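One chain of protein is taken out of this complex; the other chains stay put.
By letter and in written order, the chains are A, B, C, D and E; residue numbering begins at 1 in each of them.
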Amino acid sequence: MENNKRYESGLRAMEEFFSKEVRAGMEEIKKISPDLWEMIVSFGFGDLYSRNTLSHVQREIITLTALITQGAFDQLKVHLQAALNVGLSKEEIIEIIIHCVGYVGFPKAVQAMGIAGEIFKETE
Amino acid sequence: MENNKRYESGLRAMEEFFSKEVRAGMEEIKKISPDLWEMIVSFGFGDLYSRNTLSHVQREIITLTALITQGAFDQLKVHLQAALNVGLSKEEIIEIIIHCVGYVGFPKAVQAMGIAGEIFKETE
Amino acid sequence: MENNKRYESGLRAMEEFFSKEVRAGMEEIKKISPDLWEMIVSFGFGDLYSRNTLSHVQREIITLTALITQGAFDQLKVHLQAALNVGLSKEEIIEIIIHCVGYVGFPKAVQAMGIAGEIFKETE
Amino acid sequence: MENNKRYESGLRAMEEFFSKEVRAGMEEIKKISPDLWEMIVSFGFGDLYSRNTLSHVQREIITLTALITQGAFDQLKVHLQAALNVGLSKEEIIEIIIHCVGYVGFPKAVQAMGIAGEIFKETE
Amino acid sequence: MENNKRYESGLRAMEEFFSKEVRAGMEEIKKISPDLWEMIVSFGFGDLYSRNTLSHVQREIITLTALITQGAFDQLKVHLQAALNVGLSKEEIIEIIIHCVGYVGFPKAVQAMGIAGEIFKETE
Partner (left out) sequence: MENNKRYESGLRAMEEFFSKEVRAGMEEIKKISPDLWEMIVSFGFGDLYSRNTLSHVQREIITLTALITQGAFDQLKVHLQAALNVGLSKEEIIEIIIHCVGYVGFPKAVQAMGIAGEIFKETE
């Protein structure tokens, strides 16, 4: 696969996960570093999210968990929206956060739940 | 629900995830702290793993990701076995680890993959 | 112990650590996930904080340290207030943060000290 | 205070926390980096552990929690011994680890408890 | 070396890394804890930054990487300014963040790049 195909396949994957507005927001990073943007699209979404074997829903379960575990709450917002976009229900997202309590403790789970509450309100 | 019901429901959940040998190994912690053991069973498995909304497979995806992200490689082994027990294929486990590359970087993903390789060999 | 006793004992423990206002703020999470709220009260405070062997002061030393070490600065605020409520002095809280420098480095210690400064001002 | 006083005061603090054998083991680092050794003694123990306001027991509660939270299990061993040396009982150490469950999750707490079990056996 | 020499040498090092405004901001911590301030200056800058063997530029590469890896984005701002002050170019800072993608994953790298973008704008 040539590199421009990786980029194109990354863009297509991003369309399946994120709204037009969110993608426009993510693209802001291009102004600071076009190369980081290219890696996000070609490697992050072209190489990783475009793979088979796991469903979109399963990939978002992994992503949400990795973000909550490392306390990356800034990125959690867009992936909570992505999780809803690919078909996870609010109940399932709440359940993912609850399961995390046993693995990462209450502080990160509670903070994640607060952010989920905000996103749920915005998307109502 | 009374507390002994939480404990019993936790034990039943553990039977669905772990082999008899693994459960015997986990129970070793009871000799040091019976109270921590009680919490693992009643809260960890009775309250968390016994809930609905997510499947066993989805719960192990969350667990594996949380362990890889925090570098808890000691516990990763028993949950790789649990993941196989509840129906995740080797290909899917490998894919979970690969997806993690983008979220936690290569060092933890590579170490997780090495451990997965050992578990796959043992279970052949 | 029945489950509603765990919940009641959790509520009583929370009254000893947090002001009425703080508890009202924490209860906001109930609107998003009543189940997570139940776990915070019954497991977090009923099972963990209600135990003996360690004093309230010792439990807050552990909590503050765990929060600082993982950079969970959002939750640090309410537990700095709790620490003052159960009898830790400002000097002791400052000393906990200073001791942490050797174990977690300056960045997290400095950020924690800044937050402590804000809480001290509010409670004057 | 002159610098050689900081070093001497650090050595004295170390004698209160660690056995002769443990201190000899720690001193091995001097062969690789005498400067790091000097900092451990003068800053770590001379500046931090020699301070007032907190008791030796309280300092070890902080240290154990910081080590468990960051998964620094290698250093946990010597500080479990130190904790016993300055007067924490096995029951209190177990209780510290149990309290951590709510803040760092089961994986790190369980690993810490296993190590505590080993240290308790060695010191019987 | 006497202690007041460590402090003076720390102050001199800080002048080489930070603007007068930034140093005034950092000094705010002195109001909450003069002792933590003394450690930042004497140990952080007097003992660590004043050492030889590595250049100022190399020290900031380490510092930026340690801050990004642990998600200490609050402190990242002043060290991005310091990095520019000691001679790292914007291109080199961007490159440090890009290299981190492989070691800490996209979420922290993307957040760091956003902050770098803000600092670059302010310093134009």
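Note that in this section a residue touches a chain if its C-beta (ideal position, glycine included) is under 8 Å from a C-beta of that chain, and two chains touch if they have at least 3 such contacts.
A quick note: this is a predicted structure, and the numbers were derived from the prediction, not measured.
Trainee: Of the chains you can see, which ones touch the chain that is left out?
Mentor: The undisplayed chain, in the complete complex, is in contact with A, B, C, D, E.
Trainee: If the hidden chain were put back, which of E:8, E:74 or E:95 would touch it?
Mentor: Missing-chain contact among the listed residues: E:95.
Trainee: Of D:16, D:35 or D:118, which one is in contact with the hidden chain?
Mentor: Hidden-chain contact among the options goes to D:35.
Trainee: Applying the definition given at the start, please give the residues of chain B touching the unseen chain.
Mentor: Counting over the whole complex, chain B touches the hidden chain at residues 71, 94, 97-98, 101, 105-111, 113-114, 116-117, 120.
Trainee: In the complete complex, which positions of chain D touch the hidden chain?
Mentor: 28-29, 31-33, 35-36, 39-40, 44, 66-67, 70-72, 74-75
Trainee: Since one chain has been left out of the picture, which residues of chain E touch it in the full complex?
Mentor: Answer for chain E: residues 43-44, 48, 51, 53-54, 58-59, 61-63, 65-70, 91-92, 94-96, 98-104 touch the chain left out.
Here, only the chains that are shown with their structure count from here on.
Trainee: State, to the nearest whole Å, the distance from the C-alpha centre of chain B to the C-alpha centre of chain E.
Mentor: Computed from C-alpha means, the inter-chain centre distance equals 39 Å.
Trainee: Counting only Cα atoms for the centres, state how far chain A is from chain C in Å.
Mentor: 30
Trainee: Scan chain E for residues touching two or more other chains and write them down.
Mentor: Answer for chain E, listing residues that touch two or more other chains: 35, 39, 71, 101, 105-107.
Trainee: Counting only chain pairs that touch, give me the topology of the graph as line, ring, star, complete or other.
Mentor: complete
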